[in-house]
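Only one protein chain is missing; all other protein chains are in place.
Let's turn to chain A:
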Amino acid sequence: MKITLVKKLLADGSPCKKCGDVLQKLEESGYMSRIDEVLVADERDPDSAGIKVAAQHNVNRAPFFVVEEDGKAPVIYTVYFKFVKEVLAQKTSETDELKEIMNDNPDLDYI
């Protein structure tokens, strides 16, 4: 299994807050060792590796994870807690999952 994390640099060159939060969680929980590669999606550079991977997998947000296994199609995770639960097989709190979903998907407000 290969796990790639794509993080984002904003148009002004600063790192996105959510990416920082996710990286901090990965470091603090010790899960960072499970990440094989970290790519940067630089909004100033459409040829940056992260932007290309996002385009390849039809992802329009960051951070996200690409999970690749031999003989299987790559799986994309845009929800950190979903990734932790399903790929790293760790327990997560539903409250944290819901909070992340709501914060990252404001389009769900009107459902």
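The working rule: a contact is a pair of C-beta atoms (placed from the backbone, for glycine too) under 8 Å apart; a residue touches a chain by one contact, two chains touch by 3 or more; residues count from 1.
The rule we apply is simple: contacts and distances are computed from a predicted model.
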"Branched-chain amino acid ABC transporter permease", "Adenosine 5'-phosphosulfate reductase", "histidine kinase" or "NitT/TauT family transport system ATP-binding protein" - which is the UniProt name of the missing chain: "Adenosine 5'-phosphosulfate reductase"
Where the unshown chain meets chain A, residue by residue: 8, 10-11, 16-18, 41-46, 51, 54-55, 58-62, 73, 75-79, 82, 86, 94-95, 98-99, 101-111
